[in-house]
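Encoded as structure tokens, here's the structure I'll be asking about.
In this view, the complex is presented without one of its protein chains, the others remaining in place.
And now, subunit A:
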Amino acid sequence: MSNHGAGQAHAGAPAAGSAGSAGNAENTEYRVAHLIEHLAAGHLGELGVRVEVRGESVQLTGTVASAQCREEILGMVREELAGVPVHSDILVAENSAPGHAEELS
């Protein structure tokens, strides 16, 4: 994964003095920002998953086309956000036919 290094570079940045905890929080934000960029521009081409920082953890939401697609996304997330607790609510699209129609007036 060619983008992996860019995401990890921020994880390795040292935090100094009293700014330490703020620096760590910022660090997660930038890692998430880079993850979002890589999900979209990388080989997954995924723009439909929302990645949001929730306190010390990260939440994933959205609907993707297949279970394989979801696994690929989770793989990239685990790699780029190593050490950050991740909660995934990614759904796979429902492919059933509708049971009724909407009547437009």
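To be clear about the criterion, a residue touches a chain if its C-beta (ideal position, glycine included) is under 8 Å from a C-beta of that chain, and two chains touch if they have at least 3 such contacts; residues count from 1.
Just so we're on the same page, contacts and distances are computed from a predicted model.
S.K.: Among "Metallophosphoesterase", "Cell division protein FtsX", "Elongation factor P--(R)-beta-lysine ligase" or "Peptide/nickel transport system permease protein", find the name that the UniProt record gives to the complex chain excluded from display.
M.R.: "Metallophosphoesterase"
S.K.: Residue by residue, what part of subunit A touches the chain that was omitted?
M.R.: 43-48, 50, 62-66, 68-69, 91, 93-98, 100-105
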